[in-house]
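Complex shown without one protein chain; remaining protein chains in place.
Up next, chain A:
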């Protein structure tokens, strides 16, 4: 866990005036979470992070790591216990990949065999073949591969805390996306507490369990990604996250969020059509899903078919062509709906039982409702 208490950094400008680069920042990053410091350049986010491993000495305030005040720890042992991914990757071009990764373990006095095993283990974590790459120099690898090495170098000594300064800025968008996904998977497995500096709202949304938006040395809003997008604290945050912020939320809100916000209404095969019509009429629905005794969907009936008909739902059953699962984000859901020219689809749980439905109307009303994404975030696939 990282705690910042009343952290300040004052610089003296050329004209002799003091300048508060970081102004009374308070922030808690719970263990195992990723907190993104987001803001324009010069907002104090990088300075804040560099005060954690004291690359910059704080003017006042406290930094606590797992409850311990870091002011009492000498900088060298402090830094060896905090992984740091530097801007522009920062690999040492004069050392092989193995030497690069093993700098900290060697300083910590690990023996040769343990270093070698650790290097191989780290390489396999980022899917790079140790036999092929460990003895290469950084220049002999692609940008994306170097970026991965930068991340595992920071993880080499298994420090519980990881600081990352625009860690994925030096690679092209396609590689970045993939490395972000790999990183997220790795972080979920290892449970590291991560603080990451970024100026990219999409990166923040993707990686941050929590986003702290900085402006002029202060945190103006600190919340989950969906809350920042749904309820920006002020005009600055709103414009920084972009005026298409509601569309960005599609990635964050899952089909299950929308389905949970609606009453679960179903019929069974022997439900009279008149009764089904009544249900649809009461709830202003155009379709009603028909399920079996186990709750698994069998098909659906249309409101206009049920309206003037006798008989039961089984007589007018239409097949269901496409379904969603609760973990799918709304972007994927909407894409499927447009692809199949549909306006709704049922949401099924892992056992295939009906769990509600998503429709264009439901999505719009959820995004409008002031509710935010509240489900556990899944690791990327």
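As a working rule, a residue touches a chain if its C-beta (ideal position, glycine included) is under 8 Å from a C-beta of that chain, and two chains touch if they have at least 3 such contacts; residues count from 1.
Here is the rule we go by: contacts and distances are computed from a predicted model.
Chemist: The complex lacks one chain in this depiction; which UniProt name from "Translational regulator CsrA", "DNA polymerase IV", "DNA repair protein RecO" or "Cysteine ABC transporter" does that chain carry?
Modeler: For the chain not displayed, UniProt's protein name is "Cysteine ABC transporter".
Chemist: Tell me which residue among A:24, A:62, A:87 or A:274 touches the hidden chain in the full complex.
Modeler: A:87
Chemist: Just name the one of A:14, A:112 or A:139 that touches the chain not displayed here.
Modeler: Among A:14, A:112 or A:139, only A:139 touches the chain that is not shown.
Chemist: Residues of chain A in contact with the chain that isn't shown?
Modeler: Those residues of chain A that touch the unshown chain are 53, 55, 75-80, 84, 86-88, 90-95, 103-104, 107, 137-140, 153.
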